[in-house]
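Showing just some of the chains, left in place.
For clarity, chains are labelled A, B and C in written order, and residue numbers in each chain start from 1.
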Amino acid sequence: MLLRLRRGLPGTQTDSILALAKELGYRARFLEGSNGLLHLEGTGKPEHRSRFEDCAGVEAILDAGDARERHERLPGQPDTVVAVGDARFGGGQVALIAGPCAVESGERLLEIARAVQAAGAVLLRGGAYKPRTSPYSFQGKGEEGLELLARARAETGLGIVTEVLDPRDVEKVAEVADMLQIGARSMTNTPLLAEVGATGKAVLLKRGFSATVREFLLAAEFLLARGNARVVLCERGVRGFDKTTRNLLDVGAVAHMKLATHLPVIVDPSHAAGRSELVRPLARAGIAAGADGLIVEVHTATSEARSDGAQAISAEVFAAIAKDTAAICAIDRRTLVRPHASPARA
Amino acid sequence: MLLRLRRGLPGTQTDSILALAKELGYRARFLEGSNGLLHLEGTGKPEHRSRFEDCAGVEAILDAGDARERHERLPGQPDTVVAVGDARFGGGQVALIAGPCAVESGERLLEIARAVQAAGAVLLRGGAYKPRTSPYSFQGKGEEGLELLARARAETGLGIVTEVLDPRDVEKVAEVADMLQIGARSMTNTPLLAEVGATGKAVLLKRGFSATVREFLLAAEFLLARGNARVVLCERGVRGFDKTTRNLLDVGAVAHMKLATHLPVIVDPSHAAGRSELVRPLARAGIAAGADGLIVEVHTATSEARSDGAQAISAEVFAAIAKDTAAICAIDRRTLVRPHASPARA
Amino acid sequence: MLLRLRRGLPGTQTDSILALAKELGYRARFLEGSNGLLHLEGTGKPEHRSRFEDCAGVEAILDAGDARERHERLPGQPDTVVAVGDARFGGGQVALIAGPCAVESGERLLEIARAVQAAGAVLLRGGAYKPRTSPYSFQGKGEEGLELLARARAETGLGIVTEVLDPRDVEKVAEVADMLQIGARSMTNTPLLAEVGATGKAVLLKRGFSATVREFLLAAEFLLARGNARVVLCERGVRGFDKTTRNLLDVGAVAHMKLATHLPVIVDPSHAAGRSELVRPLARAGIAAGADGLIVEVHTATSEARSDGAQAISAEVFAAIAKDTAAICAIDRRTLVRPHASPARA
């Protein structure tokens, strides 16, 4: 490991860093002629990096050496494939999640579920608990929404992806969900991450509004450290300086993460776009950049959507996205996972 | 209220917006020659704005008219003054909060508490539950930390400001804290906001890493809507593109909020700076921009701090900040609230 | 047009705005019950918008009405197709520009030119004048570089794309270049825009590091207002808060601009990525988002590149990008323009 110490550090601070290094089993040596570069020889562990990052006198970890974290892809390590119902994310398999922003009524949900399944979705999304910016906005239907989701699964056979906001709701939501979504606003909610990690359920972890890739991967590390390896990362656009689009879809982060971690990475073009007419090009861009799937907001009557309606697309546009996805996947021999026949239809 | 509808809206969407306007008691009229500008005449309410924002066909609320929210300052409305122990925030009164990042040991905490009290702090900060980026970092001492804080208050008479991360901990933390801190990572944690709002305790609400001023004020609105008006806003720097400083202290937002809301606004120069040598100039800048107080990380042995040590300042530097603050306040006849003698000393 | 005036405007300011509106031929009327919304009826012109934007009392132009600018796409208006040598940008035609960051030597340039031509490029890029961050960095070979570019064109038949930095060099560079590049650092250099606009040469205009889409389109408007309509816009990544990638490739802006303007839009994946291993996925993402072409840094001996070597890709990777591009174009019936046989080979 290589540490850069702060300039003009008092001797007591330097001593406490050297003592920590020794305690963790490293041999420490300052580089000649450098401004406080401390080289540690020895076998690193994931948690050591954070121990040094916590030290007052350490300005930066320039090289983490062996102190690898669980999300890191070792050279040659294959993708982790996360299976949820019929869906497979990673290892050249691409899957589509679609559905309304919020669960509104049973009929509407079922109508949308059938439409997205027919078009190519293998998982149904829909929020029962909605994180909102204003206390006066619609906050979701709660437990009633969960029941409607359970019914939609029974009718269609689609696995359910739904968000959980409150650690006290995890158990209840996990009874219905096949995949627990942790939203962008909750990426830093460590009590929630811990509770969700403990369920062992597949997790869809969204990147925070302005989370760096490292912070995003460390949020995943909270889940992995709890023993839950079924984590799918979701790039949903980051906050930018220009309001032309709602968020900036960070396709470079997608490409980087496909190299840096073994976890699957999907893209949410709906939240990145903020406007329905931009969803399809962003979906294409995400898949072309290497994403292992998409999560898309679809509504069969967009004018009546009670939340984020501006970005919901119709089932027809979603079908076009599914077709685009299959075609782009074919270019580099990836496979779009197809929905099975639904039990209701069988 | 004035709404801009999206271009090329189907008639059914327009109809559903007009129906909603009627339902809420407005007369609606399109402006001649405009591209979908809909003018609503009638008496607005805070929650109406969000209802329209949720409509798919509404691109933007150009003018909110009477639909004022609880945090908004009406013309001529005086500052809300929030009192916590000896501290007063707002109405020309400025108060200082100081202490370690995390509670580490009873002696250390007491040593720091006495030092900051002697230098001019009226409230003691210290984290028992620490939100961290990595699962391997020190996460705080939890309940043991709360006990140490309670003892420090008993010994010094300083009110306690401490963070709560988990809605399940609110009751427990509220027993010890005089002011509950909601950290930057939790600003969007609406279950936590609701739980904290319900306690009626004074709240220190930090701005999220990349929250707009509007989002920040709406997070405060979650507390206000629960009937808790004892909210102090804290600007702690936003995320920027340049890593020269850890965050960008948004003094413009401080100045703007002093006009736009009646709630007090304080500044956290420690998290904005990220480096101890920048804390004092940023503290001065915050007060000069109009802040009603500061929250500063102080440690009597910065080299041993177990969290965020790089930004902790010594008690001597804190004393200089207190002196600066008093001098800057004097320029426009504001008052720095002084600590009373502690019960232990009395 | 609809203007929002600032609150609490003195009567003299309001009067001067009303006078201006009258002078420009509008009927002005305040909306009832609004906070200073001024509605102007009449026929707008492109320059009116800026006139009002310059007024102290005007907070925002909420709706520009008829005051359309030259870059805007009217409903149903087809793409402007820009032809440069064999290249065609727009109208479903996609073309590739490739070459070294900087011109280094005649042989190397020719070697690269032949390699990219064989792989599918129709235009050769290469900098003779390099904009650099440090005065101590290599600033390009200047006139010698122009001569080498002229020779490469003679040998290969590839049209030349090269940057001009200084208005005093425009004439000289235009003698050699088929397309003048205005770099990201020069997007706001209005004397340079004016000089380049006057040549009538095709222009490759790059988006500034943190230019909004509107600022970018207004920079193009400087060229269009000079009578030069041969403008190709280039998205090259904007500055973000995370240094994982050098820049954030704004694929949403690409998708938006394909709707909002009739001008062609291409993508520079090399500067967005900053690392060679990310260039190919970003190139794919750009084309999938709707870009009309790519400009890519290619070097046949990347280790010897004297500028931006970290992002240069090999001719083999470029050939793969050309293949990807053709395949993605085929999905929605666009065409990748192929290079003709070179004169040297004929």
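One rule holds for everything that comes next: contacts are C-beta pairs under 8 Å (C-beta built on N, C-alpha and C of every residue); 3 or more make two chains touch, one makes a residue touch a chain.
On a predicted model such as this, the values are computed, not experimentally measured, just so you know.
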Assembly copy number, counted for this structure file with 3 shown: 4
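Convention: only the chains that are shown with their structure count from here on.
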Chain closest to the middle, measuring from C-alpha centroids that were averaged per chain: A
Distance-maximising chain from chain B - centres being C-alpha averages: C
Rotation angle superposing chain B onto its copy chain C by C-alpha atoms, nearest 5 degrees: 180
Copies chain B and chain A - interface residue numbers shared by over half, same or different: same
Separation of mean Cα positions, chain C and chain B [Å, integer]: 41
Multi-partner residues of chain C (each touching 2 or more other chains): 210, 240-241
Of all residues in chain B, those that touch chain C in their complex: 2, 4, 31-35, 37, 39, 41, 62-63, 65, 210, 239-241, 243
For the chain A and chain C complex, residues of the former touching the latter: 210, 212-214, 237-238, 240-245, 247-256, 258-259, 272-273, 277-278, 281-282, 284-290, 324, 327-328, 331
Touching residues on chain B, where the partner in the complex is chain A: 6, 9-10, 12-13, 16, 46-47, 49-51, 53-59, 131-139, 165-168, 185-186, 188-191, 208-210, 215, 218, 221-222, 225, 239, 301-310, 312
